[in-house]
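What follows is a set of notes on a single structure, which appears directly below.
The complex appears here without one of its protein chains, the remainder shown in place.
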Amino acid sequence: MGIVLGPNRYGKAEVRLVRVVRDDATHHRLADLTVSIALSGDLAATHLAGDNAHVLPTDSMRALVFAFAREQPGEEPEEFALRLARHLTTAYEPVHTAQVRIHAHPWERIAAAEGPHPHAWTRAAGSRYAGAVRNADGAEQVVSGLDDVTVLKSTGSEFHGFLTDRYTTLEPTDDRVLATSVSARWRHAARPEESDLGADWTGSYAAARATLLRTFADTRSLSLQQTLYAMGKAVLDEQPRLAEVRLELPNKHHFLVDLAPYGHDNPGEVYYAADRPYGLIEGAVLRDDAIPAMPELPW
Amino acid sequence: MGIVLGPNRYGKAEVRLVRVVRDDATHHRLADLTVSIALSGDLAATHLAGDNAHVLPTDSMRALVFAFAREQPGEEPEEFALRLARHLTTAYEPVHTAQVRIHAHPWERIAAAEGPHPHAWTRAAGSRYAGAVRNADGAEQVVSGLDDVTVLKSTGSEFHGFLTDRYTTLEPTDDRVLATSVSARWRHAARPEESDLGADWTGSYAAARATLLRTFADTRSLSLQQTLYAMGKAVLDEQPRLAEVRLELPNKHHFLVDLAPYGHDNPGEVYYAADRPYGLIEGAVLRDDAIPAMPELPW
Amino acid sequence: MGIVLGPNRYGKAEVRLVRVVRDDATHHRLADLTVSIALSGDLAATHLAGDNAHVLPTDSMRALVFAFAREQPGEEPEEFALRLARHLTTAYEPVHTAQVRIHAHPWERIAAAEGPHPHAWTRAAGSRYAGAVRNADGAEQVVSGLDDVTVLKSTGSEFHGFLTDRYTTLEPTDDRVLATSVSARWRHAARPEESDLGADWTGSYAAARATLLRTFADTRSLSLQQTLYAMGKAVLDEQPRLAEVRLELPNKHHFLVDLAPYGHDNPGEVYYAADRPYGLIEGAVLRDDAIPAMPELPW
Partner (left out) sequence: MGIVLGPNRYGKAEVRLVRVVRDDATHHRLADLTVSIALSGDLAATHLAGDNAHVLPTDSMRALVFAFAREQPGEEPEEFALRLARHLTTAYEPVHTAQVRIHAHPWERIAAAEGPHPHAWTRAAGSRYAGAVRNADGAEQVVSGLDDVTVLKSTGSEFHGFLTDRYTTLEPTDDRVLATSVSARWRHAARPEESDLGADWTGSYAAARATLLRTFADTRSLSLQQTLYAMGKAVLDEQPRLAEVRLELPNKHHFLVDLAPYGHDNPGEVYYAADRPYGLIEGAVLRDDAIPAMPELPW
């Protein structure tokens, strides 16, 4: 019997990068990214003996993020993640797998007298996600997504017919407020012959985001699970190149306040928005003939 | 010499209230509010002797918020704050002053096939603020504002000519990224003859918000102080009924990354967005003939 | 009628400074500080015209914090705040008032085989506060305090005899859980002849902290207001050089869970710890013959 090193990785987390693309002196574009890198590979020597010959300092990863950003100004986050992952797995022999995670923070142009301002923005809610993994043998995958997109519908949501026992005090309902903060991921390239290098990442992102919101709004909900599946399926239905959608949907409860003690009824009007506890529904929707996800894919 | 009770107040903080206004079965309106109440008055007995006869339990304030919300469904936050403050200072004799603070969280209708969805929303960035104070003698004031509106401009900002000494290493610049998270307040009713009871609070809010953003975008900045003053003055110029604007503008630094060690120039393209420390600029802009602010006004 | 500049200030916020004092090669002391500076003075030119001749860049304040830290290694936070405030109001003519705020984050030595480790620590809960103000005319004051010290007592707290009306559903109780997160400040130098320059700041801090906790624990509470007053008074009773204590005590509600639907009683055993809303009790306790607080004192 012995004690051994198990799975491990390391990297630089949350490099805060803002790229300004100057189309001309006054018209600019903006990318606001938080980039994280994690590497695994032949790292036993540093763990067991403090021999760092195989360790690329996380400070160099930070430098790499900034330098690479300079080289390809207008790039989409998925491309940037892939380009970093490819460099990391080809330039450094001890690196067997590179994972890159990017959160892109959205900014909208400020409304000026003459229309959208050419170089002034206000930050919008939510964030876009792009992740890439690459192995030293050249296998790679890309995942896109969004986080912190909070949605609510004030009708069109039911919940009844559930399992009951002695711990049940919840009343069945055929009309409740349903709210959640969507965290979604969709994996690209369902089939091996597909190359996503020429993909319209931003177009795909915008379409998936719109589909998720519209499906949340339009689906009559019988459970948050059913809404989750409908949201994921709608994205796959519309984008055949996508292999899989994963969703995390916290059920942000809104409880109808009992106003009877104060002499009022409350016909679906005044709610208390609770912080904790909250329901948490997680699930995947996938094509049954899609390539499997690589285990190291940074969802 | 003795030890005595000084200024004091108490209340309920952060009541999370969501109001649904049902125009009909499918078309709804939504208000998502965080309401806080603070009362002061004749409270020596509870502090000195634990005699609570003058203490309205904070639980009753919570109840009051929900019950009052039921009574006036479509109300604007400023009206709601005033109505609560008036009740608190008239219904309870020991209460001499009531402060009400409301943060309204913005939601936008989800884009559906037929246009904005009638009862499904997604939460937007930032928040709207409304505060009211009322004394038992009937004096009252209202303040409006916004929080967490983050803005950035990628040119049109200079900073030079500043005081230098042995601690100066900052280089003067005639072109920098300027970013801040705006926290703004504007006080209503500059003159005693004005009654704001019939005010178009939401119209005033929307106009002030647009003015603040547009002024930030369009003003060539020589310092964040100058931008602050320009923003406040523009709001007062456009809305003569407003008495005063107060702004808190953290300078969210974006530092140009030195890419020379990696063989790149960096002509205003790749920035590092720092978390801390940050500059913090605070200031007021006011009409010199306006009624003074009440000391208890909840800015 | 005109629009004018009102009260204003600016500075650098949250400089994160760690000082290591090396008593010898292996025995060290540690100070972990977050320092914020705010200046006011003759700043009309930058606000109105973007003329920065009177503006000390916030970057220079950052530099000053680090450089001054080097000069007086073992200093207490109050001394450090005062020293910075004195320099800022004497070295820079446009500065009329300097406010310095310091949060000191506590670290405890890790328990090693031979006792407390000479140079390894683990971070403890809460933080110590020190604030100083100085005017160009030499007036100065110091305030100390603590933040985020969360306390709870499981008996010895009552709440009854309160004001009731139609919004009352709270039941009176003679035994509840009482919990709060203490934010406390105490102002030094009650009398003009006192100089605090030779004060034992750390001894005073440790005594005040112990008194606040012990008084919370030992006082039979009839209201959180009564507990607040008792806590403040106890500190003043024990430290005659202190002028005033201010406390902010959020009432972190713990509600007894109704287990009857599941066939259990609940004799003060199982509680739900609520996040929001919460009660918020604020108050000052002071000596009636103390020097008044300077209006710019950074509480």
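Brief remarks follow.
All chains are identified by letter, namely A, B and C, in their written order; residue positions are counted from 1 within each chain.
Just so we're on the same page, a residue touches a chain if its C-beta (ideal position, glycine included) is under 8 Å from a C-beta of that chain, and two chains touch if they have at least 3 such contacts.
As the structure is a prediction and not an experimental result, all values here were calculated from the model.
From the set C:Asp32, C:Asp51, C:Glu248 or C:Glu296, the residue in touch with the chain omitted from the display is C:Asp32, counting the whole complex.
Although one chain is not displayed, its contacts with chain A can still be listed: residues 1-16, 36, 38, 43, 46-60, 62-64, 67, 91-92, 94, 158-165, 167-170, 221-226, 228-229, 233, 236-237, 244, 246, 250-251, 276-289.
Residues of chain C that touch the chain left out of the display are 16-22, 25-26, 28, 30, 32, 63, 66-67, 69-71, 73, 107, 110-113, 117, 119-125, 149-156, 177, 210, 213-214, 216-218, 254, 257, 259, 261-264, 266-275. Seen from chain B, the chain kept out of the figure touches residues 166-167, 169, 261-263, 275-276.
Just so it is clear, only the chains that are shown with their structure count from here on.
In the contact between chain A and chain B, the residue numbers used by both copies make up over half of all numbers at that interface. The two chains most heavily joined by C-beta contacts are B-C. Centroids of chain B and chain C (each the mean of its C-alpha atoms) stand 24 Å apart.
The distance from the centre of chain A to the centre of chain B, each centre being the mean of the chain's C-alpha atoms, comes to 31 Å. Residue positions 167, 169, 276 of chain C each touch two or more of the other chains.
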